[in-house]
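Written out below as structure tokens is the structure these notes cover.
Left out: one protein chain. Kept in place: all the others.
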Amino acid sequence: MIVDAFIVLFGVLALVFAGIVLVARQPMRAALALVAHMTSLAAIFACLDVHVIALFQVLIYVGAVMVFMVYTIMLLDDRDLAYRKRFSATLVPGVAVAVVTGLALLRVLGPAGPGAPTTTTGLGPFSFSAFSAAFMTRYWLHFELATVLLLAGIVAAWAVIREER
Amino acid sequence: MMPDLLVHGLYIAYVLGFLLGLATIFTWVERKQSAVMADRIGANRAYLRIPFTQVKLVWWGLFHGIADGLKMIFKENFTPATYDRFCYNLAPWLASVPVLLVFAVVPFGGEVTPGRFFEPGSAAAEFFGDRSWRMQIAALDAGILFVLAISGVGILGTMLAGWSSNNKFSMLGAARAASQMISYEVAMGLALIAVVVTYGTVDLNDMVLWQQQAAWGILVQPVAFLLFLTASIAENKRIPFDLPECESELISGYFTEYTSMKMGLFLLSEFIEIVVISALVVTLFLGGYTLPFLRPEGFVLPGGATWELSHFAVVVLQVLTFTAKVFVVGCFQIGIRWTLPRFRYDQLMDLGWKFLLPLAALNLVVTAVVRWWTL
Amino acid sequence: MSGRPAKKQYWNEPELGLWERLYIFEIVRGLSITGGVFFRNMWKWVTGRKGALTAYYPEEVRADYSPNNRGRHVLTQRPDGKVQCVACNMCATACPAYCIEIEAAIDPTDGAHPKSPARFEIDYSRCIFCGFCVEACPEDAIRMVKDTPDLPGFDRDVMWGRKDLLMLWHPLADPRKRYPPAPEPTTEVREP
Partner (left out) sequence: MIHRYEFLLALAVALFAMGLLGVMVRRNLLVVVMSLELMLNAVVLSFVAAAAHTQTLDGAAMTFFIYVAATCEIALAMALLVLLVRRRGTLDLAAGHELKG
């Protein structure tokens, strides 16, 4: 029960911070709101007993992705033209498309989810050892492919930076 | 439920007191140790006067930390003319709170059964029952991950501080701090993976128990110990890695524009981080809260001789052992600060990427191979 | 793409052997030096000796102060305890740091020395301890002694050496320079 209350609380927080991302004028404010949003999601994951994912959410998103983002914001000129006007010309159609997409997705996903009942068996399937075992057995190919993707990303980013010089 | 709340509330209060108290003591240690190393006397003027008497407790200047804190609190909160108010005020907290949070997964004692502290049958013993708790705020099964994840958040605080001050020196300091912390976090993570492979667990408490069974981690993983210590000192931005705040070039780096307690938070978080790093080093490599031959029932010497101790005595011994080890490792870190000169920035990056990272990878490979052979 | 500039050769390029390049052993060496000094000094402190070369100032006076050290001003007194100064302002005039301030008072009943200082202050935050005031004094009323002024404190006011503080030291107690006996009252013959 108290877990449900926490999930609702952090869900509302996630929504609010996502809204701030949408309307903030300063990219730094938007980035901070995004950090808060990601942390709220991590809290939801922790409430669902998926501690490892919650920690990876903080580690990867807050610790790596957002640090990159903040670094970029830091290095860019804050007298940019884009900081003065928030929204582009497609404001009204954009809102319409987003609402329609949301409703459509809700129609597809929302009411009738996959049927297995929620069994609260504690930490069982989501312990760290279970994750490690799954990655070494079932997902080893995906895991290796992911590392290849990472390598490709690093090489590509490096190439982009080189091109600059 | 109620015993849980009470026990964990006490843990949190104890850990906060432990961290802040030890951090304050380390500010004193840093001055006094440097003084003794340099044939000086060191800070010795601040004193506490017992009220209504003329008895002044000087205690070798131990209260200079309190004097500094009071000074910080009562100073004028001067802010730069143009700055980003929200980010400026948020940054010190974002930099200092994660440091405190990291300690949540560090075990500072073994199992404790509060019911055994009291007379059997008394109300307190009934309240706690037979339950025992690990002396750890959050007994997470992914302890190491928590350490890495939360300590990564602190980078945001330093970057925000540098950016929002609207000062070029702060900005340079923040850029340096961010690059340095990201670089050394990689090496630290790799070093920790080797440790995880050796112990076969990511739970810090299980690591301590493994070390009690086999041998201290510093004997099993000396390279990982060095790598972790180096990388974490670099993460803490202390000499010899204090490029982000080097006084001779960047004034104070990313917190140049901060005054009063906001700057105090940055400084205090540096000292809290010394405590936290020492606690992690102690937990991962120096046997944590365990003493040799100390078992839950008392001292059990290898010959079979036992010296029975009460549960309370064992718990107190474990907590004191942990505190003493943390203090010694912290003093060692401060000793490094007074010994080594500062790196140049390219040397710093070279050390991180060209030396520590390959060494950590090599250590990981060797560890994995050895583990594979012995498994 | 512009090529990197050629690496600059410095005249004092350090030549490091492999041992020094490994760095870790040099760290250990440095730590053993600082740690050795630390434990040596700490052992002195623990065994009740002084493990430092510096002195507690002002509780502890350094032993190697010169016997001629002129650290503090005193105002000499007459045998009856009154200050010998006649408030002539010669010292204040001679002072290159302008740190002496004298306010004169008059006492018509004292025929020999009707003028005396009501206020005699030396601003030790400005004094340069040159001793010109001593040379300028016609009455031998101000001298400098081996003592040090009691400057440390929690307030800037302690930097003012006031008359009562300057008179704490009585020249009669000085064995090396006795106060001259009171001169016989003689009728002074002025040159025409």
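Per-chain numbering from 1; labels A, B and C assigned in written order.
One rule holds in what follows: a residue touches a chain if its C-beta (ideal position, glycine included) is under 8 Å from a C-beta of that chain, and two chains touch if they have at least 3 such contacts.
All values reported here derive from a predicted model rather than from experimental measurement.
Looking at the complex as a whole, the chain kept out of the display touches A.
Listed for chain A, the residues touching the missing chain in the whole complex are 4, 7-8, 11, 14-15, 18-19, 21-22, 24, 27, 30-31, 34, 37-38, 41, 44-45, 48-50, 52-53, 56-57, 60-61, 64-65, 68-69, 71-73, 75-76, 80-83, 85-91, 93-95, 97-99, 101-102, 105-106, 109-111, 113-114, 116, 118-119, 121, 124-126, 130-131, 134-135, 138-139, 142, 146-147, 149-150, 152-154, 156-157, 160-161, 163-164.
We take it that only the chains that are shown with their structure count from here on.
Contact count check for A-B and B-C (C-beta pairs in contact): higher for A-B. Per-chain Cα centroids separate chain A from chain C by 68 Å.
The centroid of the Cα atoms in chain A and the matching centroid in chain B are 30 Å apart.
Inter-chain spacing, taken between the CA centroids of chain B and chain C, is 46 Å. Contact residues on chain B toward chain A in their complex (touch as defined above): 84, 86-87, 90, 140-142, 145-146, 148-150, 152-153, 155-156, 159-160, 162-164, 171, 174-175, 178, 182, 185, 202. Within the complex, the chain C residues that touch chain B are 24, 27, 30-31, 33-35, 37-38, 41-42, 45, 51-54, 56. Considering their complex, residues 33, 35-41, 44, 226, 335-336, 338-340 of chain B touch chain C.
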